[in-house]
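Heads up: the structure comes next, in structure tokens.
The other protein chains are all here in position, but one chain of the complex has been omitted.
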Amino acid sequence: MKKIAVGLVGVTGYTGMELTRLMENHPHMELTRVTSRSEAGKPLRAVYPFLQGLKSGDIVITEPDPADLAANCDLVFLAVPHGAAMETAAALRAKDLKVVDLSADFRLHDVATFREWYKSEHTQTDCLAEAVYGLPELHADAVKGAKLIANPGCYPTASILALAPALRHGFIETGGIVIDAKSGTSGAGRKAAVGSLYCEVADTFKPYNLTKHRHTPEIEQELSLLAGVDITVSFNPHLLPVNRGILATIYTQPKEGVSFDAIRAAYEADYAPHTFVRVLPQGSLPELRSVRGTMFCDIALMHDPRTGRLIIVSAIDNLCRGASGQAIANANLMCGLPLETGLWCAPMVP
Amino acid sequence: MKKIAVGLVGVTGYTGMELTRLMENHPHMELTRVTSRSEAGKPLRAVYPFLQGLKSGDIVITEPDPADLAANCDLVFLAVPHGAAMETAAALRAKDLKVVDLSADFRLHDVATFREWYKSEHTQTDCLAEAVYGLPELHADAVKGAKLIANPGCYPTASILALAPALRHGFIETGGIVIDAKSGTSGAGRKAAVGSLYCEVADTFKPYNLTKHRHTPEIEQELSLLAGVDITVSFNPHLLPVNRGILATIYTQPKEGVSFDAIRAAYEADYAPHTFVRVLPQGSLPELRSVRGTMFCDIALMHDPRTGRLIIVSAIDNLCRGASGQAIANANLMCGLPLETGLWCAPMVP
Amino acid sequence: MKKIAVGLVGVTGYTGMELTRLMENHPHMELTRVTSRSEAGKPLRAVYPFLQGLKSGDIVITEPDPADLAANCDLVFLAVPHGAAMETAAALRAKDLKVVDLSADFRLHDVATFREWYKSEHTQTDCLAEAVYGLPELHADAVKGAKLIANPGCYPTASILALAPALRHGFIETGGIVIDAKSGTSGAGRKAAVGSLYCEVADTFKPYNLTKHRHTPEIEQELSLLAGVDITVSFNPHLLPVNRGILATIYTQPKEGVSFDAIRAAYEADYAPHTFVRVLPQGSLPELRSVRGTMFCDIALMHDPRTGRLIIVSAIDNLCRGASGQAIANANLMCGLPLETGLWCAPMVP
Partner (left out) sequence: MKKIAVGLVGVTGYTGMELTRLMENHPHMELTRVTSRSEAGKPLRAVYPFLQGLKSGDIVITEPDPADLAANCDLVFLAVPHGAAMETAAALRAKDLKVVDLSADFRLHDVATFREWYKSEHTQTDCLAEAVYGLPELHADAVKGAKLIANPGCYPTASILALAPALRHGFIETGGIVIDAKSGTSGAGRKAAVGSLYCEVADTFKPYNLTKHRHTPEIEQELSLLAGVDITVSFNPHLLPVNRGILATIYTQPKEGVSFDAIRAAYEADYAPHTFVRVLPQGSLPELRSVRGTMFCDIALMHDPRTGRLIIVSAIDNLCRGASGQAIANANLMCGLPLETGLWCAPMVP
């Protein structure tokens, strides 16, 4: 079987790095182009010495030229900042390339919401109209037929998967949901910034962007669709001194008369067909290392008899499930391959 | 001025270690006894090589003998596990020694609550009756006259200080409070256990003891006293890959008509006389390193206009403010010294 | 093709954990037995929750019974402490099972040297006589025909591969070699010990076992065979606050008249056929993350014109290349498979 040729626009960030890692062993896809304006002309191993001896290490970095990408790729991943992705996606779609965009540019269906949270206009509303929000457990059928995927954000992936069954089945109150989320530092990206220096992050811990993080409207959009009513959440992120991983502790209130057993049964049933979501047995709790390097989203359900609350804890690897791995999963579906292709592995522990 | 002679029962744990560190520069107290059954007979520097050349390094470890302690100390710190502390405290009180107990044995005023959460009987109810809960910002006057101090737990210190003004002034609903707390690993103690190994904690993050942590009733006791009504909280701890520090993110609901400005003003006024509590200016958020090695409790107040919530974030050093430093602060007050004596310093950053 | 059935004796340590991780995606081998005396009867996922949903998670742990292993396995990996491995290996060899022993029991050809460094007698000298030291780049042909493999230690793997070409070709003085080695904490094993606690290892760094580490004679044995003369090295390990990885900085003296270019050329030529050894280009230096989770041994050569020294730096993942991955590579060769089978992947960065 001839391999599907894929391109990667924006290789110098952590999501680009992760995508090249995962692509090394993909049985049916092949990286044919990687682009970076600043590093064009070098083999990838000159930028990432750890790729020496690997297939991707020998790829020569090119400028991100749509014509060249169209001539050499069947599908392109965009790992560039939001705002920049919009134009590139449109240019590639104009050449009928399949596109998986890892930025936020096509995640929000409503342009007013986009404007409010991202402080800029959406200039590619045609593309926006055809884009599919690529959370496979929710939208696999749409993804299979899509040409442009808005790859979900890392926090939204962990939050939405954790809450989907509870909201879909109407088990919990839709008001008052609190998402206390903690992320590894790769989520801050690979740009030189004092706040991301080792000595500013190691051996400490802190909240940031409380009540104001841009992933909030994305979470609310998908939760509202699931619940059938508008949902406002209190979403509050924190920065962890680890490289990878997101853990969300979510506080909810079951509706009167809903039993905890019914909730657990629904979670297990809903996710039974989805091998990358693991509903943990009673007494077991997620942790970051259990999903390191994988596509797994681990979910635990805790009932607190003292307060009546249902606490849901979820964990993902923000670079793999929360970005590049999920992008490949979407690309798999778009190309008629099984979701898991090239992505199945055990977590790296320790 | 002759120095106050103090003893330390239980030197081999992290709180004992921290107490020897802090005592090195105390201008009016002197460690005259440190005890450990397993290490008796050795100089302290044989157990803690980093104390070579320091005053405490030359102290010879002794067995924990009440008569010997009474003959050589004015005040004794107990840094032994709960259960064990109870009997030792009673023996030392029988000799009229001042005692600061770092364990949980005298923190809960109600023996039934103690039995329920600690699964054992309280055998020293006379001592319990005279014990004062040693959170100086709340109970300084009682501490000054006390002979036996129940030194607060680390999570309760961070949680109670964060919520005290809001509850004292009746600003927030007393139901539905959520405390999402994150602690460094020294909180797990210095006992050999697979779960506390470097390779089980580093580069990961996880919740533990959700809804069941023993610090819950201690938090509820003090919050209920402040509010004047019984309060049940949802308290949920997580384990951080850092040595020291606790950060609590607390979700509350202001009562109808209470303005955020009024809340902030009350926090600033209430804590103005308390140099070790720092109410951060609007826009500044606590982080662990800002309090590392210090007695500071940093508190931020965030109003979320989208959900109406008041989010309170607090941070302490679990070993210093959450244990040994606070124990010395209480001892200072018991001995007629200013609270800050020997404890004032800048945090170690980075 | 029917899969080769393999067993793992000793699943509760980090090397056992790593072997189950790597086996998940092996295309031609299948774990049929995992053993642990303390955990027998449980499914593996009860001990390692991160294996839920994976093939190995459902394997029920058994007692290490040679008859049962012989009935169900073609080859057995021993991941038990030295001393214990000896007897088990003999019992399995008596049933003609292929054995890869990850312990030190069969690494030293000379029983007197074993006695001196391990303070115990070797009781299985027949097995010792047939054992092959399984460093594939040096002994692949012998490994292919072997029934019992002594899987190399982690430090020896990094040290021997770094020095092999220089000694084989007689480029450097055989006296005065210094190996300054640094290892991640998983090398200390998964036993509960105060010295391996997170709070004893994180945010610090220290040498240990200077001049006395048991990997010294193993390194000297192989270097002496390569050089054709007896070699004594100064081997000195340090403990790093990371989970995985060994980096060795090796100080040597080129012989009079040997050019640095000749040395580099020999390294590149010697390792050209060996895909898992990467001789880095001039100016590039190894680091732990570049080999994380992989079989790669990265080697850099530095000439210091000021002192005349040749400095060799090598890096491996101590759990993968330094233990379980190398064990699988040896098993591959013993079973007629290509060395790389199931082991090829990009490093996990970051």
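Here the chain labels run A, B and C in written order, and each chain numbers its own residues starting at 1.
To be clear about the criterion, a residue touches a chain if its C-beta (ideal position, glycine included) is under 8 Å from a C-beta of that chain, and two chains touch if they have at least 3 such contacts.
Just so it is clear, the model here is predicted, and its values are computed rather than measured.
Novice: Looking at the whole complex, which of B:24, B:110 or B:268 touches the chain that is not displayed?
Specialist: B:24
Novice: Any idea which of C:70, C:84, C:193 or C:302 touches the chain not displayed?
Specialist: C:302
Novice: Out of C:5, C:70 or C:178, point to the residue that touches the absent chain in the complete complex.
Specialist: Selected residue, touching the omitted chain: C:178.
Novice: For chain C, which residues reach the chain that was dropped from this view?
Specialist: 176, 178, 180, 182, 199-200, 202-208, 210-211, 232-234, 236, 238, 240-243, 245, 247, 249, 251, 285-289, 292, 302, 304-307, 309, 311, 313, 350
Novice: Touching the absent chain: which residues on chain A qualify?
Specialist: 14, 185-186, 190-194, 196-203, 241-243
Novice: For chain B, enumerate the residues touching the unshown chain of the complex.
Specialist: 14, 17, 20-22, 24-25, 48-54, 56, 186, 202-203, 243-244, 275, 278, 280-281, 284, 289-293, 296, 344-350
Here is the rule we go by: only the chains that are shown with their structure count from here on.
Novice: Using C-alpha centroids, which chain lies at the maximum separation from chain C?
Specialist: B
Novice: Counting in whole Å, what is the centre-to-centre distance of chain B and chain C, each centre being its mean C-alpha position?
Specialist: 46
Novice: In whole angstrom, what separates the CA-based centres of chain A and chain C?
Specialist: Centre separation, chain A to chain C: 36 Å.
Novice: For chain C, which residues are shared contacts with two or more other chains?
Specialist: Residues 14, 186, 202-203, 243 of chain C touch two or more partner chains.
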